[in-house]
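Left out: one protein chain. Kept in place: all the others.
Just so it is clear, A and B label the chains in written order, and each chain counts residues from 1 on its own.
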């Protein structure tokens, strides 16, 4: 029997949190993120690491080696001394997608001015899309909701499926 | 007889597209961009290059050597494997103007969420303004329409004409 997720890309939801990794806090962000990915990805791996840049980077590298096409982290994008997710992931990116960071904050700004404290961002490594969300479940969900309609298009484009035909331009398809 | 464009800056419209360079596709973006520049620039040069970073960079360098004050590219700002315009141009910039990228996507976002897939940006090399637009004619036109009122001011400021006098501040002139 065909799985309903057959053909959909494999994803990793990476919870970055000292407290969750130590078993001192419940992971609320990871499940919220995974729930929002349902329907646009296939198998979803889940992993938790502490706010250690090397641990974060290793998780990304392992996921790439496993053929993961979408990596979504939650946590470590704030301003605290232990918030090092951008510093851990950004050096691995081959391109940054500035509009993703901008739209996550623009969406959050409509709800709370605190959204601008988040250093959320996204980019690509090869054909893998990497999105770094805030750690609060609400912030993560708001940010991912803003990006969700873009993810299938981004994955197609990164894979070289540019949907290039005359009508695309006439219809105002994805900018390139 | 004086040309109506006398004194206006020289511009280059650079179409970045494998398909157009190979003669396999019609260039729709370049003419759309050139039409929108009419009235704010003088002579407009037109050039097409494939999505090759070295060809893009060489076109920029040649335009600078020719005294071009405004370079507007269209194409290669997407997420595809051949979309390397940001990687080709950004290393040449002496300053990036982040608000230009932000306002292009903010304007596009009002029309389609796909605008956030564009890695459009702008910056300066000496007193030359460089703007990298999306490749779709509609996306390029929307982005350039958002920037158009800013271009004459930006060119003046880059050339050191700061319009600095007491009334400017009282009137809330260009921020510096």
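The rule is short, and it goes like this: a contact is a pair of C-beta atoms (placed from the backbone, for glycine too) under 8 Å apart; a residue touches a chain by one contact, two chains touch by 3 or more.
Note that this is a predicted model, so its numbers are computed, not measured.
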Task = Write down which of A:7, A:23, A:67 or A:80 is the residue touching the left-out chain.
result = A:80
On chain A, residues whose C-beta touches the chain left out of the figure = 19, 28, 75-83, 86-87, 101-102, 105-106, 108-109, 111-121, 134-140
Inquiry  = Please output the residues of chain B touching the missing chain, sorted low to high.
reply    = 95-100, 102-103, 106, 124, 127, 147, 149-150, 153-154, 157-158, 160, 162, 164, 168-169, 172-176
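Criterion: only the chains that are shown with their structure count from here on.
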Ask   = Which rotation angle, from 0 to 180°, best lines up the CA atoms of chain A with chain B, given as a multiple of 5?
value = 120
Ask   = In whole angstrom, how far does the Cα centroid of chain A sit from the Cα centroid of chain B?
value = 30
